[in-house]
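Apart from one protein chain that is not included, each protein chain of the complex appears where it belongs.
So, subunit A:
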Amino acid sequence: MDGWMGGWFMLLFSRQGKLRLQKWYVPLSDKEKKKITRELVQTVLARKPKMCSFLEWRDLKIVYKRYASLYFCCAIEDQDNELITLEIIHRYVELLDKYFGSVCELDIIFNFEKAYFILDEFLLGGEAQETSKKNVLKAIEQADLLQEVRWQTDSFFHLLAHY
């Protein structure tokens, strides 16, 4: 595994520590996943806002960023590029924003499977699959073609507004 491109996992959780999305790119047992998630959520939530977005945690490097009420958190290896990982997170938020139209935490809570679809179209097996925003959304919308009418929510927690 190398590169940000070989991230270990991605977690989305709320300020209250509720997991909103989890994607694991390395095979781990459920028990390990739970333990990692619990410890990591605690560690990240304990950090102050002005602190560094990078975290050394066990052998991994954690890159996290808070958007409004949601924390986005990626695990990479030490030799990887932290900054580009931060931008990967940001690009993902942009994609969500474009798809949902001013995305907020509730969009992700109630449509988490969509958030997964978008993530899978953007990062595949831990690798940045498609970095063109247009292409990602085109792929998603094609697959959505027959999908139900999208759910509208108010954008009072618009994630990007707080960026």
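One rule holds for everything that comes next: a contact is a pair of C-beta atoms (placed from the backbone, for glycine too) under 8 Å apart; a residue touches a chain by one contact, two chains touch by 3 or more; residues count from 1.
By our rule, contacts and distances are computed from a predicted model.
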What protein name does the UniProt record of the undisplayed chain give, "DNA 5'-3' helicase", "Probable glutathione S-transferase", "AP-4 complex subunit epsilon" or "1-aminocyclopropane-1-carboxylate synthase"?
-> "AP-4 complex subunit epsilon"
Positions on subunit A where the hidden chain makes contact = 1-3, 5, 15-16, 19-24, 27-28, 30, 34, 50-59, 69, 81-84, 86-88, 91, 105-106, 109-110, 112-113, 116-117, 120-121, 124-125, 127-135, 139, 142-143, 146-149, 151-154, 156-157
